[in-house]
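The structure under discussion is supplied below as structure tokens; questions concerning it will follow.
Here the complex is missing one protein chain, while the rest keep their positions.
Take a look at subunit A:
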Amino acid sequence: MRKINIESTLYSQLIIDDENKLVIKFQPKTNVFLYCISEMRDKLRKWREENYRNSEQIVDVGEELINEHASKLGDDIWIIYEQVMIAALDCSRDDLAWSCLQELKRQFPDSHRVKRLAGMRLEALERYEDANKLYDSILQDDPTNTAARKRKISILRAQGKSSEAIRELNEYLEQFVGDQEAWHELSELYINEHDYAKAAFCLEELMMTNPHNHLYCEQYAEVKYTQGGLENLELARKYFAQALKLNNRNMRALFGLYMSASHIAASPKVSAKVKKDNVKYAAWATSQISRAYQLQHLPAGVMLTSLALSISSKTPYTTAASAGVAVVIEIHGRRQT
């Protein structure tokens, strides 16, 4: 929360009038502390629209707005109550969450949206059975309520019931095929379960509908790399390159490009031409990495030494300190050669 100290000039003073406008009134010189309400509202709106999860900040700004300036917020206040309530749950502030919920219940007594918030509070208190009952009652009323269905899946996830969560999420996506958030959640669940083929499928869906999103490309490439084998490494390299095309500052993609190209070049199964091409890609990646570090005046030494070591003579991970004793990192049994 920012207080703006506006040292007024001799005759003017900045105040917020009753219609919430910033005006200049001419008055004798005084010091005025102003809470820049519109700035706080804008911040909350930005965080809402871009789905930030900076809950501590939201609680900070939101609590102030609600407690001190509720009358100046107009109809925005309800959506702010909702936003602050969810953030409060995230920060274990049940007191704040409860008071926001009460205001919303009073204003919207039969709302499913508010019922869902009540359910989320029960989840935060780990009263999962009660939360499920609430969501089930919403779904009885309105079987198409996606929010309630997703909360039920989140409960399964919180309880560690991954396979059930995956099953439910798959069923959900059969009906609601365009739900990006759900596809991404499913890809995360599959990655945690080491089911990389299915995770790749989810990411493919996401890339199709979001072709300009460099993060999906990069994640897809990481999954392919993890699956291992020459074909997957080549796909990985292509998608790391695609991610870089979409955002040339994606460091993960740059490192990923280096590692996949180097592994392909080091493979005994590739033709001389493929080897040569991949050596070129790897060299390009190294130069870009070096440049990125130098631009920030950072020592690139450790980075580049370790890169060279990471693909030296068939082993992706070598300890320099114990020469001759190579430690190979095989993630899930696939050798990266």
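One rule holds in what follows: a contact is a pair of C-beta atoms (placed from the backbone, for glycine too) under 8 Å apart; a residue touches a chain by one contact, two chains touch by 3 or more; residues count from 1.
Note that in this section contacts and distances are computed from a predicted model.
Per its UniProt record, the hidden chain corresponds to "ER membrane protein complex subunit 9" from the list "Cardiotrophin-like cytokine factor 1", "Adaptor related protein complex 3 subunit sigma 2", "Proteasome subunit beta" or "ER membrane protein complex subunit 9".
One of A:83, A:99, A:145 or A:219 touches the chain omitted from the figure, and that residue is A:219.
Touching the chain that is not shown, out of A:118, A:158, A:173 or A:230: A:158 (per the contact rule at the top). The residue touching the chain not shown here, chosen from A:51, A:144, A:271 or A:296, is A:296. Here the missing chain is touched by one residue of A:120, A:259 or A:285, and it is A:259. Residues touching the missing chain, restricted to subunit A, are 53, 158, 160, 191-192, 194, 219, 221-223, 225-226, 228, 236, 251-252, 255-256, 259-260, 292-293, 296, 298, 302-303, 305-307, 309-310, 316-322, 325, 327-332, 336 (touch as defined at the top).
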